[in-house]
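Quick notes on the structure that follows.
Heads up, one of the protein chains got dropped from this complex, but the rest are sitting where they should.
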Amino acid sequence: MARIDLDHIRHSYLANPRSEQDYALKEVHHTFDDGGAYALLGPSGCGKTTLLNIISGLIHPSEGRLLFNDRDVTELSTQQRNIAQVFQFPVIYDTMTVYDNLAFPLRNRGVPEADVDRKVKEILDMTGLSDRAGKRARGLTADQKQKISLGRGLVRSDVNAILFDEPLTVIDPHMKWVLRSQLKQLHHRFGYTMVYVTHDQTEALTFANQVVVMYEGEIVQIGTPADLFARPKHTFVGYFIGSPGMNVMPVAVEGRTARIGAQTIALPGAPAAQAGSMELGIRPEFVKVGKEGMPVSVRRVEDIGRQKIVRASLEGREIAAILGEDEEVPAEPKVVFAPEGINLYASSWRVEMGA
Amino acid sequence: MDKTWNNRAWFMVLPVLVLVAFNAIIPLMTVVNYSVQETFGDNVFLFHGVGFFQDVLTSERFHSALLRSLAFTAIILAIEIPLGVAIALAMPRKGIWVSVCLVLMALPLLIPWNVVGAIWNLFALPEIGLLGRTLNGIGFDYNYTRHPVDAWFTLVLMDVWHWTSLVVLLAYAGLSSIPDAYYQAAKIDGASRWAVFRFIQLPKMKRVLTIAVLLRFMDSFMIYTEPSVLTGGGPGNSTTVLSIDLVKIALGQFDLGPAAAMSIIYFLIILLLCWIFYTLMMRNEEQ
Partner (left out) sequence: MLELRSVSKTVGGVDHIRDVSLKLEHASLNVLLGPTLSGKTSLMRLMAGLDQPSAGSVWFDGKDVTGVPVQRRNVAMVYQQFINYPSMTVYENIASPLRVAGAEAARIDREVKHAAELLRLTPYLDRTPLSLSGGQQQRTAIARAICKNAGVVLLDEPLANLDYKLREELREELPKIFAASGAIFVYATTEPHEALLLGGNTATLSEGRITQFGPTTEVFRRPNDLVTARTFSDPPLNTIVLRKRGASFQLDGGVNLPVPAELAGMADSSYTIGFQPHHLSPTRPSPSAVPVKAKVSVTEITGSESFVHLDFADVRWVMLTPGVHVFEPDEVIDVFIDPRHMMAFDETGRSVSQRLAG
């Protein structure tokens, strides 16, 4: 396993990039610790797959260097970098059996057959494919094929890192649960450095110790799932993480209060005076619906089983709140913002609120 | 997936049906007619039964011609299929050279077949043809009008030049449909060039190669125009393949009965061999 350093990496798919817009990946300077589980999270086109392919060597970055354990690997080919990558669609060798599929990467590197057998059996066991070892890889279901893809990545014990490019896309929801927890267990047991690209926030947050949120080629925030949830640094992070995303509404700040329309909200602290538009961000989980507080008009209540999502309007602004399964919306609904969930943003970036 | 019935479509096909009936089915029936009847050309027909069929099937001449056809087909397939695949692998898949290469590959296929024969006829002439002259200059005693081996060599060379492009284009189409992810995964698995070919490219090209083999098999087994123009079946009868022999009997000797019988036998052999080929290849797919 290795520590991965991204040293001022920038990438453009054009031959002669001129402005910032021409860069698909704007400057990235970050370290992935040895043995860490990381997720690259962001919408389509944010640059996460580009970054992953730079790490694996399928793309050569326009600028910057890549280091594995302080060794410059920027000019090395994919084979030489010794990484494993799992793709979105299962990539398997149809003509080989499941066993041979898993043994392939080892045999290509001249590993002795006895070791190959041991490692392959271990992976077969781990992924639950032991009873299919002798079968042709062709007739299997999508999740079994994806497990083989995954297994091929894990079978090499000397890899520097394992990279995942939206690997659970073709998997059914039920299987997703099983595979996700298996990946997490794998990480606990073996301590691989894993980098996982996805646009699904549940996958990213459950898998990673650290999540890298990307938007339009830039890293917007890096933090633990709890951090990203409770203290998003940018309104985009607030919006992208959480389902439903954070409520963001423009407010006027005066000392320790924020005003929206006719309502005033007490802030947990006094922010420093800011220029630019101020917004208040609060997650639906922290918006309490009850008989006291600011009046809202409820537009729709969505029952999703374990919770209810209340879509309402506060002073003309859309707002979402979460109600428990057994709670009801009162006749004259009012909302209160829990202070620990209030965040303030100036020009979309988070502002500290003092004491 | 079954489609719903659309009766209007049948009306659109009717004119073509009539044309095909006129041009193909009626002549075919005429041939069957001739194969079972004896005639002296004066519109007197006597029923002969399977006599002609027996004559043809037991004739030495027929066996030799059949052997020559099979040998030719075998050599052609053995050369053209691997060569075609190799060229397709070497062709670029992205960039401006793609169109250039595709056009170059398509050119030999556009030439009328008798012109191909004529080109090679002149090209291989031992005294004045570029190929003939060069070969003789190097030291080979090359004369395709005299030596059977040289005639076969020239015939095969001509067909390879003419038809390998078809295999190349088909194989190229098959290769283009392989998603990039497979190549990327192979890189990551540390697979060698040969392993990539064997485990990714070849399996994915299977369907396309089946079609290529089938097409080349049928065409080379039925070949007539090019060898006819090139060697006329000679020297002697060393390059007299089945089709050339058939024409000699039918139009040269006017033995309509035996010729008709031979046509039908020829047709049935092709049908049988194609069916065997196809079944074998499809069965491989299924596994």
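General observations
In order of appearance the chains are A and B, and numbering begins at 1 in each one.
Criterion: a contact is a pair of C-beta atoms (placed from the backbone, for glycine too) under 8 Å apart; a residue touches a chain by one contact, two chains touch by 3 or more.
On a predicted model such as this, the values are computed, not experimentally measured, just so you know.
Here one chain is not drawn; of A:21, A:157, A:243 or A:297, the residue touching it is A:243. Touch with the chain omitted from the figure is made, among A:110, A:134 or A:173, by A:173.
From the options A:302, A:328 or A:352, the residue with contact to the chain not on display is A:302.
If you put the missing chain back, the residues of chain A touching it would be 43-45, 142, 172-174, 177-178, 180-181, 184-185, 188, 199-202, 205-207, 225-226, 228-230, 239-245, 283, 285, 302-306, 325.
Here is the rule we use: only the chains that are shown with their structure count from here on.
Chain A and chain B have Cα centroids separated by 57 Å.
By the touch criterion given at the top, residues 56, 58, 77-79, 83-85, 87-89, 91, 93-96, 104-105, 108-109, 136, 149, 152-153 of chain A touch chain B in their complex. Those residues of chain B whose C-beta lies close enough to touch chain A in the complex are 179, 181-182, 184-185, 187-192, 195, 199-200, 203, 287.
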